[in-house]
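Excluded from the complex is one protein chain; the other protein chains are retained at their positions.
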Amino acid sequence: MTVSVSKLTKRYGATLALDSVDLTFRSGEVHALLGHNGAGKSTLIGCLGGGTTPTAGSIEIDGVVTEGLTPGSAIKAGIAVIYQHLSVMDGLSVMDNIFLGQELHRGPLIDRSAQRLRASELLGRVKSSARPDDLVGDLSMGQRQLVEIAKALERDARLLILDEPTASLSARESEALGQLVLQLKTEGIAIVYVTHLLEEVMRLADQVSVLRNGRKVWSHTIEGIGKSDLVTAISGEQSGFGVPEPVSPDAPVVLGLSGIEVHDAPPVDLKVHAGEAVALYGLIGAGRTRLLETLFGARAGARGELRVDGQPIRIPRDPAEAIARGIGFVPSDRKTQGLFPDFSALENTVLAVQRHRGHGLWRSARWERELFTAVASGMRLNPSAPGLPARSFSGGNQQKLVIGRWVNPASSIRVLLLDDPTQGVDVGAREEIYRILRQEAHTRQIAILFATNEPEEVLALGHRCLIMAQGRILREIRCADSSPEQLLDIVHSAVPSAPAGVR
Amino acid sequence: SCSTITASAGAPSSSGPKTVKKILVDYPFTSLPIFGILKSQVETVAKEKNVAVEFTNDNNDLTQQVSNLTTYLNSDIDAVISFPMDASSLGGLAKQYMDAGKLWITYGGDMSQQSGSLQFSFRDSGEQLGKNAGEWAKQAIGGMGKAIILKDDATQMGQERTAGLVAGLHESAPGVQIVAQEQAVTPQDALTATNALLSQYPDVNIVLTAVGDAGQGAYQALIGSGRPADSSTTYVGGLDANKFALEQMKAGTFYRGIVTISPDDISNAMVDYPVSVGAGTAKPLFNVPVSLVTPDTKDALDALLRSFQ
Amino acid sequence: MSTSLARFGRLLGRSPLLILLIVLVIVVQLMTGAQLTWPNLRGVLLDSAVTLTIAAPLAMLVIAGQIDLSVGSTLALGGVIAGQVANNGHGSTLVALLAAILAGALVGVVNGALSTYGRLSSFIVTLGTLTAVRGAAQLLSPTPSGNYGPGFGFLGVGLVAAVPVSVWISVLLVVVLAAFLAWTPTGRHVYAIGINPEAAYLSGIHVRRVPFGLFVACGAAAGLAGAFTAARLNSAPAGQLGLGFELTALTAVLLGGVALTGGKGSMGGVVVGVLFLGLLKNGLTLLHVTTFWQQVASGLALIVAVAISLLSQRVRPVRTVDPAPAIPEESGPADLSPAAHDTNPAHKSLAMSS
Partner (left out) sequence: MSTSLARFGRLLGRSPLLILLIVLVIVVQLMTGAQLTWPNLRGVLLDSAVTLTIAAPLAMLVIAGQIDLSVGSTLALGGVIAGQVANNGHGSTLVALLAAILAGALVGVVNGALSTYGRLSSFIVTLGTLTAVRGAAQLLSPTPSGNYGPGFGFLGVGLVAAVPVSVWISVLLVVVLAAFLAWTPTGRHVYAIGINPEAAYLSGIHVRRVPFGLFVACGAAAGLAGAFTAARLNSAPAGQLGLGFELTALTAVLLGGVALTGGKGSMGGVVVGVLFLGLLKNGLTLLHVTTFWQQVASGLALIVAVAISLLSQRVRPVRTVDPAPAIPEESGPADLSPAAHDTNPAHKSLAMSS
């Protein structure tokens, strides 16, 4: 089928999220939709899914102009959307989720046996290890993503839209998803694929379109296109991620772990020097999140020796204690663990350091404003509006706010832990975030320990890279001597992979 | 610059006779069936004697009673008849009303400062009923038997009534054993409580309730437990009349005793008394006739039934 | 036999409140010898039938993320209207019943329209109708009707196979609703809407129509309960029927394991919750606990009951899809955060998570 939008426009108050966009999506084609944070990708998708009502413009399905699309009618028309923020429901079973709103029933009653059969069929088709009666809440991000796709297939989608589907997936899971997308394409489904990962674009896309500030600025078939072209098209100027400053050989150890045991996982030893950034790179369930959370006091029940600036400290009992010891943490799930959506941008940034302000228990508007301005300009926050509720910022800029909570002039942290620091962040914002983190490490001589699933990120930020699997550090790599390809190889190589299931 | 709230300007109550054109009736238990009856009757009486009346909406809530009376303090009413949910809580207001040159008439109580009082002792009403039940026990079941008291501990009024019930019963029929006292004010509570207690004391003879509407629940519970409506060994009695109770009594069931004021009397009194107090022709205390109604007091029973239609 | 025993065992494992309930009954029975007598139980069941008739649909509403605080007043309205119809000669019992249900449903329509299509907080809306409807009921009958004929009275005290009709009806109602929740598409949508209304909406579910229907159902049920009560009391005092009943029903629902944040709960739990409240009150009476101590005791009992249910929830490990190390929720980051025992970020409203 063919779906095309013409002159599509969506206005949110002063923001033009979409500015008369023309695009066409054809069956048997993977159409990559790129653009910086806030470019309008999700908004466009929202319109196609019927959840967002366009301010102007029209949507044509197989040549027929459809007015007032609603989620219901979109589904009936064969459009299935996998939204940026998953819409599977933790409390319900995989089966209930797949058939939600489209239940198979005999008479008034749900036909569970029929559903169970169909569900396992679909799960097989998307190569999911989940079972129909499992609770979605118990599945890993990757598995949930697959359930979403199974749900889409059940509605025999002819246009499948995925909004940053791999943002929260491990490399292995992303790889599998990519395979699935290609397979579905061959089955004649039209696919719209939103991502910030150029790797994926090169691997999957047939057609590439780029949005910038709500306008379509560039559209091209993949033939003869290179990453650099994409970067240029997206950010408007040529740019690369760059690499970190070398660490001075005599830099003291700032963060030291020896024999840190997290639950059943084997003991972990590692050192991070002043001004150094160390990457934790691995497979799903490698134990990176658990390790970081443990160091930050957010996960109970760990033993071992921990040193900050040479001082032995007990493993923090809670984040407050960790922060008092100079440890900061940027969690992997911005939406549920990082952001205060109803708080202004300013409050989101100053929250953790308000107390550090010297005099008295009172806040100072001036002090906070200056702090915010410093962060906003340092990170090129867009828009740089202190009073704007965080929820109104795009993903990338929200992430800047969360990082700014630790990386700011008033912060006194010595160790910065980050879990998936640029999840769902566009190339432009990424470049800025990497720059600011590198600069922070270098000038303030702090230690950075971060978990990631992206080779580019490892190299752009890290001096050293630790490969983890099942809670164990398998090997160490000097980033300077490494390449994205090598790192990808490691993922694909026969490292014993943890069960994909649990979360 | 410190002081305390004193009444807004107005003639002191002492100053001579005062014609009462507008009366405020402050009857706090707005959820009781009796309220609806008093309201409509007082309104009719008042119309006849062309006096204006108003009713507060206290919603069974002491705080609202106080704030409503405070609001009316500055209105054009000449007299208030107030039924204090908690007597001492209204003392200050009574004074303020009188300082404001208005008449304060206490309903069902006495206050240190008041222009007059529509009096009936809650304890006495309780005792009357208790006694009657005792008398009945003596001749119907040989002065021996089991009794349940459905009490009301939540209000002062209820506590006094309960005390009266118990005392009266003991005095007139020491042989009757009070097997349980349980809090129950609404018919539903009474039904639930009586039903439970009946399973422990299936042979209970007497149920006395501090609030009439509870008697109705007790009656229904006994019927529900299979007690024949005309059982000669059963006595249910309650304070305050109530259409349901009167009809059962009329029908010759074991609903045998009611101690209550007659709505007719009280309605008339609520209009006449303030007027005559204003005219200076009334006694400071008006004893509201609280009467015992039984199947034998046929006329009283019929009269009451009429006023409850 | 042994299997059914095993099933019962599993049931107990899942519902600690049921265990507490059984313990309660055993203790009271041993101390008084009265609780398990049929006349007493029948009384408790009669009361519980009314509570259940309201608690069951209310539970659905709460699962869908809504609430109805007006049920007590709606009960009064239903009772008053049923009573008046029953008193007017023409009013057959059935007509009276239908009138009560209809009146209740109308209140439900108002609550529902404002809370779903009107997008107002159902908490405030129904706080408003709680007051307004009570006033309306009292306006309708300033003095109570009563002494209905045997026909209507049968609703209250009539027995079918030794069990009161109202009990039969409420049980029937619960069974139907349970089946609806578990076995019909719309039933599943109730949960989906409660868990994540926006996602539900994006899945094409009628996120307004369904809750609206539940409001109507809840109102209608309250009306029905009103008819029961009037019939049983053989009178309908507008000011007193179901006074403060909203808290009783809500307490039963929450005790039954329904979360005020929505998306969680079952009819079975609600039944246990209702019985627990009924038998607790009954027990305290049978034990002759004095008025004020009764209040203290029932207040504490309520807290103990939820504490126990919650405790058991905590020690149950999170289900894992495969034999990977099942980490009890205890050790998740959430554990130390207040979001604890609750993986769904949506369910964050502490105040409301039961």
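The letters A, B and C name the chains in turn, as written, and every chain counts its residues from 1.
Here is the rule we go by: a residue touches a chain if its C-beta (ideal position, glycine included) is under 8 Å from a C-beta of that chain, and two chains touch if they have at least 3 such contacts.
Worth saying up front: this structure is predicted, and the values here are computed from it rather than measured.
Although one chain is not drawn, the whole complex shows that of B:M85, B:A147 or B:V236 it is B:M85 that touches it. In the complete complex, the hidden chain is touched by one of A:S219, A:T232 or A:T336, namely A:T336.
Of the candidate positions B:V20, B:I34, B:V51 or B:L73, contact with the unshown chain belongs to B:L73.
Residue A:P386 is the one among A:G78, A:G178, A:G214 or A:P386 that touches the chain not shown. Touch with the chain that is not drawn comes from one residue among C:T129, C:T143 or C:S266, which is C:T129.
In the full complex, chain B touches the omitted chain through residues 1-5, 8, 30, 39, 54-57, 59-64, 66-68, 70-75, 85-89, 91-92, 153-156, 159. Although one chain is not displayed, chain A still touches it through residues 12-15, 43, 46, 49, 51-53, 70, 85, 296, 298, 318-320, 322-324, 329, 331, 335-344, 346-347, 351-352, 354-355, 361-363, 383-389, 391-392, 405.
Interface residues of chain C with the unshown chain, by the touch rule above, are 61-62, 65-67, 114-116, 118-125, 127-136, 138-139, 142, 196-198, 200-202, 207-208, 211, 247, 251, 254-255, 260-262, 291-303, 306-307, 310, 333-334, 336-341, 345-346, 348-354.
Everything that follows uses one rule, which is that only the chains that are shown with their structure count from here on.
Taken as a graph of touching chains, this assembly is arranged as a line, each chain contacting the next along an open chain of partners. With centres defined by CA atoms alone, the chain at the far end from chain C is A.
One simple way to say how far apart two chains are is to compare their mean CA positions; for chain B and chain C this gives 35 Å.
Per-chain Cα centroids separate chain A from chain C by 42 Å.
Mean C-alpha positions place chain A and chain B at a centre distance of 72 Å. In chain A, there is no position where the chain touches two or more neighbouring chains simultaneously. Shared contact sites, meaning residues of chain B that touch two or more other chains, are absent.
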